[in-house]
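Read the structure below first, then the notes.
Yeah, one chain of the complex is gone here, protein chain that is, but the others are all in their spots.
By written order: A, B and C. Residues from 1 in each chain.
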Amino acid sequence: MQVGDATIGGSELAIIAGPCAIESRDQAFAVAKAVQQSGARFFRGGVWKPRTSPYAFQGLGEKGWEIMTEIRKAFGLKIVTEALEESHVGLIERYGDVIQIGARSMQNFSLLRRAGRSQLPVLLKRGMAATLEEWLLAAEYIMAEGNYNVILCERGVRTFTQHTRNTLDLASVPAIRRISHLPVIVDPSHGTGSAYMVTPLARAGVAVGADGLMVEVHDHPELALSDGAQALTPSDYAQLMREVRAIRDVTAPIANESQVQTKVA
Amino acid sequence: MQVGDATIGGSELAIIAGPCAIESRDQAFAVAKAVQQSGARFFRGGVWKPRTSPYAFQGLGEKGWEIMTEIRKAFGLKIVTEALEESHVGLIERYGDVIQIGARSMQNFSLLRRAGRSQLPVLLKRGMAATLEEWLLAAEYIMAEGNYNVILCERGVRTFTQHTRNTLDLASVPAIRRISHLPVIVDPSHGTGSAYMVTPLARAGVAVGADGLMVEVHDHPELALSDGAQALTPSDYAQLMREVRAIRDVTAPIANESQVQTKVA
Amino acid sequence: MQVGDATIGGSELAIIAGPCAIESRDQAFAVAKAVQQSGARFFRGGVWKPRTSPYAFQGLGEKGWEIMTEIRKAFGLKIVTEALEESHVGLIERYGDVIQIGARSMQNFSLLRRAGRSQLPVLLKRGMAATLEEWLLAAEYIMAEGNYNVILCERGVRTFTQHTRNTLDLASVPAIRRISHLPVIVDPSHGTGSAYMVTPLARAGVAVGADGLMVEVHDHPELALSDGAQALTPSDYAQLMREVRAIRDVTAPIANESQVQTKVA
Partner (left out) sequence: MQVGDATIGGSELAIIAGPCAIESRDQAFAVAKAVQQSGARFFRGGVWKPRTSPYAFQGLGEKGWEIMTEIRKAFGLKIVTEALEESHVGLIERYGDVIQIGARSMQNFSLLRRAGRSQLPVLLKRGMAATLEEWLLAAEYIMAEGNYNVILCERGVRTFTQHTRNTLDLASVPAIRRISHLPVIVDPSHGTGSAYMVTPLARAGVAVGADGLMVEVHDHPELALSDGAQALTPSDYAQLMREVRAIRDVTAPIANESQVQTKVA
């Protein structure tokens, strides 16, 4: 899948990195510079934030777009932002590059249909309690409107475990591979909720055969307005990139080979 | 909570009954007549249906409202219908009595805010993987806009079990009672997914102290366009009503008493 | 099923009550007196306790049997105790009346086989993550050895929820009824983990059609050596008994009727 001059689902690992939310121009620029230097082609950053509590920080809203527009120009990064409602899609079409549909919206059918009428690629996160069938049928809501550029994102499911925020279900990657042509990436940040687990699970995500990663990075995680506990520092992120690239070098030919075998089997 | 001349959360058991979806005038009238005769004050029926697959029956849409309007007039029933998107809320305000927010929309925050700006009561179903905190904070999104008439509806959560569609978590009723003033009802139809379980679980819902029930009834379950497997026939429904009223007679004084004890404790 | 002059699975509600663990002669006698006065026919009390930590109170062991033997004689109660290992079965056969197999042991196959070679009834608790099929096949391990007197006990399963220790899956009662002749009882104490929920869930268990209840009672819950948070006081327990008997009066004819309907359907 081609997004301008970047690809998702090809031989190159697609890296989407950035802060949970755009908080200020300084924060966004510091992070964007760091992730671009370590080789990300996509910049993530919430302009509108889906928060469990109505009293928590809800994102900068349209003001965030001014910052995003500058970043896009300054660093040549593709902008990935979550649309929470139909009216957001038009703004992402104007200022961004990829429409993200979050886990809580995976079955917001009118939003899926609206994204399906867009020309932009759609990153569809798995719902917290979604089966693969439900996830793929949510993708079908988008494709039924004519937009076939859907990227799936495994971000963990809710289980009884308590050592992580969600349980990252990496088996969904080979399972999806077997029944769908859509690219799949892994989000180890939401999938674990703890910075110290992001690096090992990102490595595992690449080793299991994902087409890319979505990772939260913050220049000062301890000051983040949301999800600071799971954000990597720029230097941890740079180290992570070195590790996953080395694993990708090992698994890329393997992954292609095993895909062929799967198709034959 | 007062809904015209009917109440939810008082001494009377609030019964919301009707088909999963409005399919035709004949079907809707047959069911409405049956549930009214057995004492329901509220008629449920989907006009827009949230379906996992884009290729499944999606509801009659606005045409369904003509049928609903006739039923409201003919039987004096209060109309409860699910709003899937913000534009639906206005139509329910014009033609209906209670706005239902479905499990898949429990964290559709813009929809919650729109319902919060309505004068109508809002029935908020628990999400499939929602903790009580998340459920109550979703209610808070509605109340933060000024609409305090929120009714919670336990409809089961997703677990590993396979003998039911969802696992009805009846412990949520006393747990909510302890930390919130909001009325809670139980939906044994979605909570089990099988008609033969609806009656025993409806009895259990009343025995655990719920303020009411939401039950799916269809005049010909085997022909239903959605959720037929969990719909009661009118005669099973009539029998169910006799049973739960008898249990309510036993538990109503008990429930009040234990609520007092809880408040004191 | 006949246990001396008491029955489980008949028209009478089978009540098994007592402390989590036998802690002392005074404690056991105080609780036994209270539960007998409120009409229990079975006295539960752990002699050996399965504890998550090796450093927690592990039960009085064989010394507990002296106390149990006195209670059995003094109050005419049937003794129900958990066997943790094969050697325990012989001691229960000598001094007790019902062998309990706990949730953690539901697939301890050699223990199941040993219980299957006993003449005593076996109370088989559902495992924390057991499907109905696995639970019934565990019962089959007992019955395959010739002991058909198996009582199933629903005690909740592990899910993502946090407001209870386990999620009591009351739908298992009608589901078991449909595919098995075995009696089923409900344990609202372990099924919730909080005393304030035990009474409403016990009412729900009887309303859903269970053949009985297993309830933890302690004369001083705040001093209990295990599971104090979920133990009822004797007076709460007496009130609970009045409530569930009243519900049973309503549901018993219903339950029988619906069982007949189920068999016909």
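Everything below uses one rule, namely that a residue touches a chain if its C-beta (ideal position, glycine included) is under 8 Å from a C-beta of that chain, and two chains touch if they have at least 3 such contacts.
Predicted, not measured: the structure shown is a model, and the values here were computed from it.
Novice: Given the contact rule set out at the top, which of the displayed chains would the hidden chain touch in the full complex?
Specialist: Among the chains that are shown, those touched by the missing chain are A, B, C.
Novice: Which residue among A:A6, A:V47 or A:V173 touches the omitted chain?
Specialist: A:V173
Novice: So which of A:V122, A:V206 or A:L225 would be touching the chain we can't see?
Specialist: A:V206
Novice: Could you tell me which of A:E70, A:E93 or A:E243 touches the chain that is not displayed?
Specialist: Within the whole complex, the residue contacting the unshown chain is A:E243.
Novice: Quickly run down the residues of subunit A that touch the omitted chain.
Specialist: 129, 131-132, 157, 159-164, 167-175, 178, 191-192, 196-197, 199-201, 203-209, 243, 246-247, 250-251, 254, 258, 262, 265
Novice: Can you list, in ascending order, the subunit B residues touching the missing chain?
Specialist: Residue positions of subunit B that touch the missing chain: 158-160.
Novice: Quickly run down the residues of subunit C that touch the omitted chain.
Specialist: 50-55, 84-86, 104-105, 107-110, 127-129, 133-134, 137, 140-141, 144, 157-158
Keep in mind that, in the parts below, only the chains that are shown with their structure count from here on.
Novice: Round to the nearest whole Å and give the separation of the Cα centres of subunit A and subunit C.
Specialist: For subunit A versus subunit C, the centre distance works out to 48 Å.
Novice: Nearest whole angstrom, what separates the Cα centre of subunit B from the Cα centre of subunit C?
Specialist: The answer is 34 Å.
Novice: Starting from the mean Cα coordinates of subunit A and subunit B, work out the distance between those two points in Å.
Specialist: 35
Novice: Enumerate the residues of subunit A that touch no fewer than two other chains.
Specialist: Residue numbers touching two or more other chains: 158.
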